[in-house]
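Taking it in order: structure first as structure tokens, then the write-up.
Just one protein chain is left out here, and the rest sit where they should.
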Amino acid sequence: MNGFKDECGVMGVLGDNEASHLVYLGLYALQHRGQEACGIVTVDDDKQGKVLRSHKQFGLVSDGFNKDILSRLTGRLGVGHVRYSTTGGNLVQNIQPIVYQSSENGSIVLAHNGNLTNAETIRKELEASGSIFTSTSDTEVISHLIAKSKKATVKEKLISALQQVKGGYSLVVAAEETLYAVRDPYGLRPLVLGKKGNAWIVASESCALDLIDARFVREIKPGEFLILKEGQEEASEFPFEKKPEAFCSFEPIYFSRPDSTQNGSAVYIQRKRMGEILAKEYPTQADVVVAIPDSGVPMAIGYSQATGIPLELGLIRNHYVGRTFIEPSQAIRDFGVKLKLNAIEGVLKGKRVVVIDDSIVRGTTSTKIVRMLREAGAKEIHFRVGSPPITHSCFYGVDTPDRKKLLAAQITVDKIRDLLGADSLGYLSNAGLKEALSDKSQGYCMACFTGNYPEDICAPISKQPTDADGPGYFASK
Amino acid sequence: MNGFKDECGVMGVLGDNEASHLVYLGLYALQHRGQEACGIVTVDDDKQGKVLRSHKQFGLVSDGFNKDILSRLTGRLGVGHVRYSTTGGNLVQNIQPIVYQSSENGSIVLAHNGNLTNAETIRKELEASGSIFTSTSDTEVISHLIAKSKKATVKEKLISALQQVKGGYSLVVAAEETLYAVRDPYGLRPLVLGKKGNAWIVASESCALDLIDARFVREIKPGEFLILKEGQEEASEFPFEKKPEAFCSFEPIYFSRPDSTQNGSAVYIQRKRMGEILAKEYPTQADVVVAIPDSGVPMAIGYSQATGIPLELGLIRNHYVGRTFIEPSQAIRDFGVKLKLNAIEGVLKGKRVVVIDDSIVRGTTSTKIVRMLREAGAKEIHFRVGSPPITHSCFYGVDTPDRKKLLAAQITVDKIRDLLGADSLGYLSNAGLKEALSDKSQGYCMACFTGNYPEDICAPISKQPTDADGPGYFASK
Amino acid sequence: MNGFKDECGVMGVLGDNEASHLVYLGLYALQHRGQEACGIVTVDDDKQGKVLRSHKQFGLVSDGFNKDILSRLTGRLGVGHVRYSTTGGNLVQNIQPIVYQSSENGSIVLAHNGNLTNAETIRKELEASGSIFTSTSDTEVISHLIAKSKKATVKEKLISALQQVKGGYSLVVAAEETLYAVRDPYGLRPLVLGKKGNAWIVASESCALDLIDARFVREIKPGEFLILKEGQEEASEFPFEKKPEAFCSFEPIYFSRPDSTQNGSAVYIQRKRMGEILAKEYPTQADVVVAIPDSGVPMAIGYSQATGIPLELGLIRNHYVGRTFIEPSQAIRDFGVKLKLNAIEGVLKGKRVVVIDDSIVRGTTSTKIVRMLREAGAKEIHFRVGSPPITHSCFYGVDTPDRKKLLAAQITVDKIRDLLGADSLGYLSNAGLKEALSDKSQGYCMACFTGNYPEDICAPISKQPTDADGPGYFASK
Partner (left out) sequence: MNGFKDECGVMGVLGDNEASHLVYLGLYALQHRGQEACGIVTVDDDKQGKVLRSHKQFGLVSDGFNKDILSRLTGRLGVGHVRYSTTGGNLVQNIQPIVYQSSENGSIVLAHNGNLTNAETIRKELEASGSIFTSTSDTEVISHLIAKSKKATVKEKLISALQQVKGGYSLVVAAEETLYAVRDPYGLRPLVLGKKGNAWIVASESCALDLIDARFVREIKPGEFLILKEGQEEASEFPFEKKPEAFCSFEPIYFSRPDSTQNGSAVYIQRKRMGEILAKEYPTQADVVVAIPDSGVPMAIGYSQATGIPLELGLIRNHYVGRTFIEPSQAIRDFGVKLKLNAIEGVLKGKRVVVIDDSIVRGTTSTKIVRMLREAGAKEIHFRVGSPPITHSCFYGVDTPDRKKLLAAQITVDKIRDLLGADSLGYLSNAGLKEALSDKSQGYCMACFTGNYPEDICAPISKQPTDADGPGYFASK
């Protein structure tokens, strides 16, 4: 329902004869991070040396992979990827992991979550020197930089390549017998380390470890370059210039699964705390608290517990939402939202309702939901948002609309309330979000709320930051 | 997750040029009632008379139907069906609506939710007189009885046929220009009437009306034979012997969508009330209430509100559960449950946990969930079930295991608690369920809990009823 | 290329553990008899008795069947069918073999090539007595007649059923442990008996025996009811009223594969003889003989050898003709023909050309081919047809156009020549055809050339027979 889209989830396994099966299950647990395409590449040994096995497809992990495919993906080293395809479009060559083979370096397999902010510049330089690009993915730039490196070893080449790129990346690389796991110096995107028996596991979120009975070892650190080999302890280096921590705050707000652990705490707990603080910032006289499923639910629980207003399921989600729907020519009101949600009159009729959403991006869905609640009989509608107003686009791997389409970048909270048709509207303050995320909250990137990007952005964007720590955002009639 | 499976959902539309589109959307809203196959048949007028258009497929509505298919399904009269396939297996000829064409009666289209208890007997008689059956569906028996009837009109033939069958049926029939909607005399399965503009709509549940912006008119009555024609008021007849109302109590417990209205109340409200009464029957000293998603959630909200013990999301559901999964040869503990649920340690660790499920059928899943909660650190686990112990099989359209596999038919509540590994176990009492369902609760079939079947069952089953109104079912260490 | 379409090929195997594999290969050899759909049903023994295994699909045998499917089709008794779908349309329920299961008679599997001329009448009677039909196939009538029969055994029921039907049928039936093979009393459609080791094989044409290394035993006789059991000699009965032999003359002219043996002779030999006699009836002064591939080739060889005019490949066939083609909006002249054939200028330029086709149905393709030859530079075009003018529709299993669309039923040979744009046009005479087919030629049905149908036809058709033994049909400028 959210206008923000995460782009990817990554998974790597080293040291298990069924590496492809474990990667497959990990991707299945990470499916919420990208539903448009997925791929697994394994590295196996053959008489003639390393052999790559690969399966890539559009669609969900559970739709395409089968026993035969997984059995063909032999080898003890595997890397996987789920992606939400961005503007590059549905090109099959954009499906990751990407592979690059050369006589000198052998095969190199890369899976990447994030976005490189200087990819375009590097790509133009490489093209000018005669390099050819076959995908529109920024990940391919890394392959070229490795190929161009004059360093002696693959490890050094990979470090050298990453020293040249800017932006956000959680990267899993398989080369020779080694699994590399790297987070950019800001730690913009998540990446965790696990162990299953003697096998090394790397995944975007800890929920992927849970499914395969792997032990959660720790989160990989910002700027960490981790070298994993079979039968050895992990070797950790920090080859990049140190930067302030800036973990994406939208991961706990919306992207990550509530059962994943981030920054030492379950995402569910963080999300619930957002609701609790929101309740303190904008308490309301109301009869029921209703969540917009699914990420609004933990926030609604927090809001309900903090205020004592009972939580009810006033909006029911259809669990069988597919990809495409045929609308009759006779328009059905709020068709898109209705496919996913239905309001229960028995819960809402004549009630003063607090409705909790995780964020407002464009505002179109929120407007429809308010109308749906109103038609179900809600007497008052107090809209509460578990995160601050989104005023700036993301350049680090989250697919956001143009600033022009970010509602809060265009109109005031008063106007937004009018547009939604709510009786009051309250956003969590930036300070409230920080508090909810923990005392380590300076460590988060909150650029989409503040415009304070962790590094200089190449793209021509408005850099005027909003007041990051000012009072909250509230409007009532 | 539940061992009970509903068999079908039905949908009918008369009087709209886009009847097939409305049926399609209705089936999409009813998808939870059957995911293995679906079909739509429309009746159109042609120069040569009535022409049937049909599309049937295995899989979800959203997977197969597309704009082209719906456009080919022309006509102002349409009938649709979603099914969960039973023992008859995945036969394409079992996909409904079933169609029967004859020069005498024209085309007759039938969609059926329920089960006919004397279908086998009738079938044998019909075969003995030379009739041929092409499916294993009991619905085909109705077609044959219509064909054999010596009555003058299709309406009379249909009534005559239904007078010969026993069991549960909510039936939608399209014949000539008429849409018939019939519920068996006990009203075992749901069926509602709606109107969209001038078009008549019939559906298994009211949530199908909501999606297409149709107005909910009323529930069709047990034993009612409803004749719907374009431009006319509905004509209602009661051609069957009157029977006591016996609406399936498992519809509000588990099958129906919480946003559907049944017996004058939202299913969500009924389900929440089960949780509230369960709290009164078995209050507990505990720190958190946790639901087993999804049907356990309303019950958990009720339990939490009645006891004041805070509700938390301690079990997170994966929204991308597909049909088949490949398990590695290295067994993963509780693999099947893990694919669907993950426990949050931060919520459960060191806590006394009340966990709420809608029912226990075989007990296998419940056992795995208790273990999962225990491993996440729960100190005490108090298992509460929002319905009474299931001790008898259903013969009216719900796919239940053999009695031998019904846990509560085999061992005592004490033993079940031991098996689950819970610290205490409490089931809602039969009286509690009645109370939750409303004062009209004699109107429900509770045979799966009591063995008091609404009619004589042909099958050789244990008829010894359990004590229907005795004290509740509770066991603690 | 031909406007006539055969409807089916049938195959049966009894007594081989890989019956499904042999049926599959047989259907593959019979693929020319029907390309729209195919199916195999096997009968296996299970603890619970006979179990049917079935696979049916649209498309070619080689497109859908695979190792997995064939392995699932267990059993020593199997029946298969390829069909060209007629006006009934592409209904999945029309794909044969058809199956009918009853407690009394067990499972009965039928595969049928032919057409029952009184099927409509019987169907109406059966419907009046309450029978339900689920396909539009005339074969289903046989199932119903079996079911209705009061005889004691399946064999007697089957005989009784077939005694009631009229028209053409080569029928393969599997029931209990027995394989039945029956030809209608006229012997309208082909059916041969073979043996592979101890296994019985029945097939529409002998080419199916060749592929699987089976021995050709003999052609099954008109009116023969053959009972095949494992480990026993074949038992033959003639339970039908004796009729004059009337084997379809279009089988040797067009339908059958040239390598099949019919009436004691290879079809290629018969076809070549048609060309030789045609040469005697209409010798021509010409430079080259050119065939319209493929069935025209043997006739052209015969014509060339009889006249001494050299045979050349002047029309080349594209071997990759698929089912559908997208024509650009800019029309391409004679698009349909060009997809299949191309003329070679180097062979045709400045030459007097004899072009040989097997038959002319509507004349559209022939006209385009003449134009194509003309454009490639042919100076004179002498069109010769290896069969007489088609003036009547078939009612015995060949899909023919309406009489109104049969060119020779509408205009004279003179006019046809003008329409084609040929310099002369000669059809084989009826007597010539008889001579070509052998001295046993009274045994052939030549109704499409003469109107002398072997039995009374129910359909309202012109019964005015054309002069069956008159002089040939020739026109020149």
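Each chain gets a letter, A, B and C, in the order it is written, and its residues are counted from 1.
The criterion applied here is as follows: a residue touches a chain if its C-beta (ideal position, glycine included) is under 8 Å from a C-beta of that chain, and two chains touch if they have at least 3 such contacts.
Source: prediction; values computed, not measured.
Contacts of the undisplayed chain with the visible chains, over the whole complex, involve A, C. Residue C:D210 is the one among C:D138, C:D210 or C:E224 that touches the chain not shown.
Touch with the chain omitted from the figure is made, among C:K47, C:K67, C:K150 or C:K404, by C:K67.
Considering the whole complex, the residue from A:F133, A:F216, A:F325 or A:F474 that touches the absent chain is A:F133.
One chain is missing from the display, and on chain C it is touched by residues 16, 18, 21-22, 24-25, 28-29, 31-32, 35, 60-63, 65-67, 70, 207, 210-213, 257-259, 261, 265-266, 268-269, 272, 294, 297-298, 301, 305, 310-313, 316, 318-330, 332-333, 338-339, 342-347.
Touching the omitted chain from chain A are residues 92-93, 100-104, 124, 127-128, 130-134, 140, 143-144, 147-149.
Here is the rule we go by: only the chains that are shown with their structure count from here on.
Of all chains in the assembly, none touches chain B and also chain C.
Comparing the CA-atom centres of all chains against that of chain B, the greatest distance is found for C.
Chain centres here are Cα means. That of chain A falls 37 Å from that of chain B. For chain A, residues touching at least two other chains: there are none.
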